[in-house]
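I have a structure here, written as structure tokens, and I will follow up with some questions on it.
One protein chain omitted, others in place.
The letters A, B and C name the chains in turn, as written, and every chain counts its residues from 1.
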Amino acid sequence: MTDVATMLNAYPGKLPWIDENVLIVCIQRSLNSAQVCTACADSCIADPSAAHLGRCVGAALNCGDHAMTTMRVLSRPTAYDAALTRATLQAFVEASRVCYDECRKHALEHEHCRVCADVCRDAGQDCRHLLTLIA
Amino acid sequence: MTDVATMLNAYPGKLPWIDENVLIVCIQRSLNSAQVCTACADSCIADPSAAHLGRCVGAALNCGDHAMTTMRVLSRPTAYDAALTRATLQAFVEASRVCYDECRKHALEHEHCRVCADVCRDAGQDCRHLLTLIA
Amino acid sequence: MTDVATMLNAYPGKLPWIDENVLIVCIQRSLNSAQVCTACADSCIADPSAAHLGRCVGAALNCGDHAMTTMRVLSRPTAYDAALTRATLQAFVEASRVCYDECRKHALEHEHCRVCADVCRDAGQDCRHLLTLIA
Partner (left out) sequence: MTDVATMLNAYPGKLPWIDENVLIVCIQRSLNSAQVCTACADSCIADPSAAHLGRCVGAALNCGDHAMTTMRVLSRPTAYDAALTRATLQAFVEASRVCYDECRKHALEHEHCRVCADVCRDAGQDCRHLLTLIA
């Protein structure tokens, strides 16, 4: 459903990465996270018990913004900088951790929080993996 | 690879839409377009002949930003407003048209422009379809 | 506090606009709106009575995203397209209208909604003005 791999293969310059498969997975994870976190925040505010979900909404919005920025930085090999890529991934990993911690508290009552927690956990894991591959 | 349908099904409120399948397709199209347009702009600036691709870069960046905003507005049923949804889709349709027109000029020499033109054409078609379904 | 005018003056190409002063004002309005809408949504979810502010949060988030995209499209003269600029402004005008309508309902109890309503009203007015100047 996404063209991440096709676009990476069409890149006309030299790619700065050791492992393209991990890069592709992380771009797809961040893309999915950008949508799921947006939708989870919206589902939380639709809830009649929204008052106790405030931190969950904020955490999901922060994570959705970092997901988007991470997707974009990883999709731009031309200005590749190892330190910036690391800092970008670390910020997204932190945002995913905070969102995961909030969402899992409500995972039993709210299906959208359960899905969002899973998405944040997976994105965090794969981005930590990519972090280990950046010299 | 995306959880768009799962999150829509987990929405706790009342959905304002007639046809959820078209909505899901449009969210996925805009999500993919957000990534492909970002990557196409980056591939264009990596090209030694970047000087004649300036308008193509700008068109792709505009389209990538509208794709993201469209994905987010469509992922938020809680504050649904028919006029805003229409205007959002119309702006993304225009951005996809401009990006398609620029990218197809370079589609023969640049594989990334060929893919991006296809993605913009498909996103534009599906969003125009959704526009016809909004009362 | 912003360098919008300085950057517009430093643009090396030909500007497509009749009235640069109105353009500068609209970029500044959208920039301010991007921040104020983000902060208003966060203040709403911090409120113990957040449950009745759900639509207000969603409207502010939609407006903040459109504000950002509008700021970016208006800051990119290189790929200027009149139809896209019009559609971008129209979408932001709609988003500002919806956010204004929600925020003014709560303006008496919530200072952040009062400020956000004013910001949305001003941004909408100036963008409608710019719309009349685009041939």
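Note that contacts are C-beta pairs under 8 Å (C-beta built on N, C-alpha and C of every residue); 3 or more make two chains touch, one makes a residue touch a chain.
Keep in mind that this is a model prediction, so the values were computed, not measured.
Asker: So which of A:8, A:27 or A:68 would be touching the chain we can't see?
Answerer: A:68
Asker: Which residue among B:3, B:42 or B:126 touches the omitted chain?
Answerer: B:42
Asker: List the chain C residues touching the unshown chain?
Answerer: The list for chain C reads 1-4, 6-13, 27-28, 31-32, 34-36, 38-40, 42-43, 45-47, 64, 68, 71-72, 75-79, 110-112, 115-116, 119.
Asker: Can you list, in ascending order, the chain B residues touching the missing chain?
Answerer: Missing-chain contacts on chain B: residues 41-42, 45-51, 53-54, 57-58, 61.
Asker: For chain A, enumerate the residues touching the unshown chain of the complex.
Answerer: 54-59, 61-62, 65-66, 68-69, 72-73, 76, 78-79, 81, 83-84, 87-88, 90-91, 93-95, 97-98, 102
The definition used in the following text is that only the chains that are shown with their structure count from here on.
Asker: When the C-alpha atoms of chain B and chain C are each averaged to a single point, how far apart are the two points in Å?
Answerer: 21
Asker: Can you give the whole-Å distance between the Cα centres of chain A and chain C?
Answerer: 26
Asker: Would you pick out the residues of chain C that each touch at least 2 other chains?
Answerer: In chain C, 54, 57-58, 61 touch at least two other chains.
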